[in-house]
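Structure provided below as structure tokens; questions to follow.
Complex shown without one protein chain; remaining protein chains in place.
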Amino acid sequence: MARRLTLWRWVVLGLAALYFLVPLGASVVFTVDVPGHGITFDAYSKILSTEGFVSSLLLSLELAVTTIAVVLLLMVPAAVALRLGAPRLRPVVEVVCSLPLVVPPIAFVAGIVSVLKWGPEHLSRTPLFQTFVAIQDPDFPVVLVLAYVVMALPFVYRALDAGLRAIDVRTLVEAARSCGASLPQALVRAVLPNLRGALLNAAFLTLALVLGEFTVAQLLGFCPFAVWIYNIGGSQAQMSVAVSVLSLLVTWALLLALAGAGGGRSRTAPPRG
Amino acid sequence: MTAALPRADVAPVASAKRRRRAPGWLAVVPLLVFTAIAFGLPAVAIVDGAFTVKDATTGAASYTGANLTASLQGPYLTALLGSVKLSAISAALGVLLGLPLAQAVVSSRSRALREAVLTASGVLANFGGVPLAFAFVATLGNAGVLTVHLGLKDSGWDLYSFWGLVLVYLYFLVPLMVLTITPALDGLRTQWREAALNNGATGVQYWRHVALPVLAPSLLGGLVLLFGSAFAAYATAAAMVGSAVPLVTLQIADALSGNVLVGQENVALALSLDMVLVAGLVMAVYLPLQRRSARWLDA
Partner (left out) sequence: MTHTMTATTLEKAVSEQAATVEFRSLRREFGSTVALDGLDLTVRPGEFLALLGPSGCGKTTALRMLAGFEHPDSGAVLVDGEDVTHVPAHRRDAGMVFQSYSLFPHLNAVDNVAFGLRMRKVRTAERRSRAAELLELVGLGDKAERYPHQLSGGQQQRIALARALALRPRVLLLDEPLSALDAKVRLSLREEIRRLQQELGITTLFVTHDQEEALSVADRVAVMRAGRLEQCAGPAELYGRPATAFVAEFVGTMSRIPGELEDGTVQVLGQRLPADGEVPDGAVDVLVRPEAVRVHADEQGSARVVATAFLGAVVRVTVRLADGTEAKADLPAHEAAGLGAGSPVGVSLPERAVLVAERIQK
């Protein structure tokens, strides 16, 4: 009976491995075995020199770093404050941070598009109009940061909340204060270091979200990394697949780093598709 | 609050307390203001736009339910139903395939296997979007490696179809299911299995009468989560099928980018509102299930 169980398990795992590994393997074959050219590594060697690769990747990274900074600056004080001084606001924040889950990215971007239209339609004579223009600067579209922060809120909130639950913030602060620390000192010296795992977790989830985000960026007409892959897909199929494979490996490395660095358990990064 | 050491003078303590409570509220304010603007405005715009019709000649706007009615008719209704069907089928398959996979991992004693599969699931569950579509195009598309080498074309295979999309969606839905259900499977106590055997149940009876009923809320919760994830997916479908398969996300994108008739933005917003309602429904089903399963499995 035990042997039958083991057999069953290996069949399941084998089939799963087949389904998940074949597309990856086939993708690699696809990129190096070009019909008419034989085996070639052009698709990989030419990536760097292809137009738009560096700029789109840099744009994505800049967006990611900014988004991480903004979302942590907004969420960390709020999450700590909920534990310390304002527990009654907790349900409010919880609802606010869950709402983005109810609005799919495509619906969200539809809303953003119509908000951005208010600019030219109603505000063209006011100083606000300049703001509308500024946030849509293609070199650094602030509007994407705004959108990504909103989309990251649920995951960041969950990661931070899990981290804060594991440590007793109130006792930590009280212990630090009874040792003579001021409140800011207590927060910076006692609470934040204990939150490092949760912060790393939140940062990596956000990074993964921003690097892979396609829907909002494409429909607003910007060209970060995911949109760039999509755009070259039509003309340079081999290279687009090569970059896809590489981006998978990068995501993999990031998540492994996350598992190693933070020991974090929340692997459910934002689903997208 | 901080430990209040006994003090003779009461007033300073009270004032100190007040001074300390203020930052508590203040720290939450930026978050609320930010979401009010960055999330609230688009949300209002969706609702407002969904109920507004603009007269093309005069530019006068009026409130009406016409957009919503339009969004539930003709090609839009087809797309909405197509999305629901695609999401429902791939979510159901994701649950059916993810459960045995997760159980195979959980029941294995090897920690390494467990860590490897869970980390891989974490990667693959997030491997949606454009890269996923391209990987499948390279594998099973018209010029895909397997299509060519196995001659699938002749047997009628077409990746750019409903079932092709299901196959691709499962690539991130099954790992998502594994991640969702693993904690629940971990929560199944060995005592339950042993108590069932001790009470004369066979292995099959244990699964039918104990394990599956106990897992039911988690399984349903997973189904709902997968449905929501598939329903909201846009990038994969956009990069793969264009508009060969009617999906509501593709319709919204078309309407937004003006690929179809001009002036359809408000119908796009109405469709968005439809999606929000479906997603809201999904959450409304998911949260109570989640709570119930937590009560059973973490007790």
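Per-chain residue numbering starts at 1, and chain names A and B are given in the order in which the chains are listed.
Methods note: a residue touches a chain if its C-beta (ideal position, glycine included) is under 8 Å from a C-beta of that chain, and two chains touch if they have at least 3 such contacts.
Since the structure is predicted, the reported quantities are computational estimates derived from the model, not experimental observations.
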| item | value |
| --- | --- |
| Displayed chains contacted by the hidden chain, counting the whole assembly | B |
| Sole residue of B:41, B:152, B:201 or B:220 that reaches the chain not shown, by the stated touch rule | B:201 |
| Positions on chain B contacted by the hidden chain, ascending | 189, 191-192, 194-202, 205, 209-210, 213-214, 216, 295-297, 299 |
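We take it that only the chains that are shown with their structure count from here on.
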| item | value |
| --- | --- |
| Centroid distance [mean C-alpha coordinates] between chain B and chain A, Å | 15 |
| Partner chain A, residues of chain B touching it in the complex | 1-3, 20-21, 23-28, 30-32, 34-35, 37-39, 41-46, 48-49, 100-101, 103-105, 107-108, 113, 115, 117-132, 134-140, 143-146, 169-172, 174-176, 179-180, 228-239, 249, 252-253, 256-257, 265, 268-269, 271-273, 275-276, 279-280, 283 |
| List of chain A residues in touch with chain B within their complex | 5, 8-9, 12-13, 16, 19-20, 22-24, 26-27, 29-31, 33, 35, 73-75, 77-78, 80-82, 84-86, 89, 92-93, 96, 98-115, 118, 146-147, 149-150, 153, 173-174, 177-178, 183, 208, 212-215, 218-219, 226, 229-230, 233, 237, 240-241, 243-245, 247-248, 251-252, 255-256, 259, 267-273 |
